[in-house]
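Just passing along the structure, written as structure tokens.
The other protein chains are all here in position, but one chain of the complex has been omitted.
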Amino acid sequence: MNRTIRLAVNGREHSLEVEPRLLLAHLLRDRLDLTGTHIGCETSLCGACTVLVDGRAVKSCTLLAVQAEGRQVTTIEGLAEGAGTEQLHPLQEAFWNEHGLQCGFCTPGMIMTAHQLLEENPEPSEDEIRHGLEGNLCRCTGYQNIVRAVQSAAAELRGG
Amino acid sequence: MSVLLPASLAEALETLAADPDLVPMAGGTDLLVHWPQHTELHERSYLDLSGVEELRPHRWETDELVLGGLTTYWDIIEDQRAWNELPLLIDAARQVGSIQIQTRGSWAGNIVNASPAADGVPVLMAYDAVVVLESTRGRSEVPLSGFYSGYKEMRRSPDELVTEIRVPRRAYDVQIFEKVGQRRAQAITKVGVAVTRSDAGWRVVANSVAPFVCRCPAVERILEQGTEVRGSDDLLPAIREDVTPIDDIRSTAEYREKVLARLLYHDLLDLCPSFG
Partner (left out) sequence: MSSRYFGARIRRNEDEALLTGRATFVDDVQLPGTLHAAFVRSDLAHGLLRGVDAAAALERPGVMGVFTAADLGEYWQPGPLLVPPAPIEGLTFHARTQVPLAREKVRHVGEPIAVVVAESRYVAEDAVEDVIVDLEPLEAVADVRAALAEGAPVIHEDLGSNLAAHAVQTKGDYDAARATADLVLGRDFTYDRGVSAAMENRGVLAQWDERSAQLTVWDTTQAPIPIRNGLASMLGLSESQVRVVAPFIGGGFGPKIMMFYPDEVLLPWISMRLDRPVKWIEDRFENFFSTTQERGQLHEAEIALSSDGRILGVKDVFVHDTGAYDPYGLTLPINTQCTLLGPYDVPNYYSEFRVAFTNRPIVTPIRGAGRQQGVFIMERLLDLGARELGLDRAEIRRRNFLSPDAFPHDHEILFQDFAPLVYDSGDYEPALDKAIELIGYEPEGPVQSEPGGASPAEDGGEGTDGEDGEGSSRRKRLRGTGIVSYIEGTGIGPYEGARVRVEASGKVCLVTGVGTQGQGHFTSFAQIVADQLGVGVTDVRVVTGDTREFHWGTGTFASRGAVVAGNACHAAAVAVREKILRKASEILEVAEEDLMLTEGVVRVQGVPDLSIGLGELALRSNPLRGAVEPGTEPGLEATSYFGPRRGATASGVHAMVVSVDPETAMVEIERYVVVHDCGTVINPLIVEGQIHGGVAHGIGNAFYEELDCDSEGQLHNASFMDYLLPTATDVPPIRTAHIETPSPLNPLGIKGVGEAGAIPVAALFAQAVEDALKEWAPGLEVRDIPLSPNRLFALIEEARAGGGEEGA
């Protein structure tokens, strides 16, 4: 029994007919072609699929698309919006400068979680950053440069 | 599969009364794990409560904190009063999964999912929380410490929803929550313990050491009576009376029993004159 849902993704309104069992992650990737949201474990443990729903970081592999009815969703593709065209969000810029990514598969989720972390705590300690990112697994970087990137973005966001 | 999306509590309760086989769902953080593979779960019907806004807020009354049926861990983490007054709620909330789970997962969901390793339940129990259940038949209240009767068995009828969790506001001079997992973060508890002391007395609650999260009355008696405890091993007989740990892939019964004793012993050493 399909149903129609309405939601806004990266500021654009969508009305879509979906199967109730469809996960938000699959809706974003397969229906809206927003493939920057990655799926790494289907068990809400790796965090690669993290997006913002009404401004809060959630794992889109454990959220049904129908549960996003009426919500505002932000994905990595929409993060820089508001920062102006052609510009990266300070978090994206900081991950680039600090070599906070290698294969880049976990990166979108990592950045979306860091986004929420900094919204909540604009001046986190290293320990707070590490704890804040504990729901996002990375196999490439050993996290060190990710932590640095979040520190650097935090400084940039506070300054600017 | 179908997902019903009631817009009000009344509608949710009526829907559930009409079809008690519906699976109520709040954040979905437990129900939807491994979803694409668990196709058998796709056959069921779900009552998604995320549109029932009246269940979302929590409120501070004169003598209690009332959590709504949809109040999330993150809602409490964001509440400075909780940090000041009921800090174990914060400690526990921050142990649940990760930020992304804390934003979706609800306290009520943690209670009805009934995992023996639940992180939210021990602190609620140590604070003497009361579960408020509602159905079209009416409203009932059950102390959380008496809510479970076996593994995943609880005093909730299929037509009932947890609409509130009432947490008394008391003055505590001891508030401790400790969790040992396989690693520091995002790990299922191998053994955990919450301890409080107020005018109401000692509360000692353990998780991952029995079929459900439970109080430890024998240990509480030792504390109330000031029985001498000279080392962590002295707590083992009471612990064995209170809990029944098992071997599983995460740990062993021996580990659970001994580490529970050690956590309690070291945590209480400075607080209890009878500990030495």
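When the chains are written out, they are named A and B in that same order, and each has its own residue count from 1.
The criterion applied here is as follows: a contact is a pair of C-beta atoms (placed from the backbone, for glycine too) under 8 Å apart; a residue touches a chain by one contact, two chains touch by 3 or more.
This one's a predicted model, so the numbers in the text were calculated from it and none came from an experiment.
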Legend entry - Touch criterion as defined above, residue of B:180, B:213, B:229 or B:243 at the omitted chain: B:180
Legend entry - Option from A:34, A:52 or A:154 whose C-beta touches the chain left out: A:34
Legend entry - Option touching the unshown chain, where A:70, A:122 or A:142 are the choices: A:142
Inset, instruction - Write the list of chain A residues that the hidden chain touches. - result: 19, 21, 29-30, 33-43, 45-46, 48, 75-77, 80, 88, 92, 95-97, 99, 101-108, 111, 126-127, 129-131, 133-147
Inset, instruction - Provide the residue numbers of chain B that touch the chain removed from this figure. - result: 33-34, 36-37, 39, 42, 91, 176-180, 182-188, 190, 231-232, 249-252, 254-255, 258-259, 262-263, 266-267, 269-270
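We take it that only the chains that are shown with their structure count from here on.
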Legend entry - Whole-Å gap between the CA centroids of chain A and chain B: 29
Legend entry - In the complex with chain A, residue positions of chain B that touch it: 1-3, 5, 28-29, 32-37, 42, 46, 48, 50-51, 74, 78, 94, 97-101, 103-104, 184-186
Legend entry - Touch list for chain A against partner chain B, complex: 1, 3, 19-21, 23, 42-45, 47, 50, 56-59, 61-64, 66-67, 69-70, 113, 116-117, 120, 131-132, 134-136
